[in-house]
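Missing here: one protein chain of the complex. Every other protein chain is in place.
Right, chain A next:
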């Protein structure tokens, strides 16, 4: 099995850090800034949620490609049981 792509792993940890770290929330939580009328706090939270979701999709896709699931997949219908 090949290792996970570094970019996806980095994205994963970045999401976790940004999602838990209080600093970004402090910054957007006291800002009056708006983007097209939408408050920045709402944009930040929704953006973070989209990033987490997209990251997990990328991770799943990368894992599928590198054969992460193959050894635990159920046998295809009609496959004879393994013998040792």
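Note that contacts are C-beta pairs under 8 Å (C-beta built on N, C-alpha and C of every residue); 3 or more make two chains touch, one makes a residue touch a chain; residues count from 1.
In this text, contacts and distances are computed from a predicted model.
Novice: Out of "Sodium:solute symporter family protein", "NAD(P) transhydrogenase subunit beta", "Amino acid/amide ABC transporter membrane protein 1, HAAT family" or "Transmembrane protein", what name does the UniProt record list for the absent chain?
Specialist: Per the UniProt record, the undisplayed chain of the complex is "Sodium:solute symporter family protein".
Novice: If the missing chain were put back, which residues of chain A would it touch?
Specialist: Against the left-out chain, chain A lists 12, 15-16, 19-22, 25-26, 28-30, 32, 34, 37-39, 41-42, 45-46, 48-50, 52-53, 55-57, 59-60, 63-64, 68-69, 72-74.
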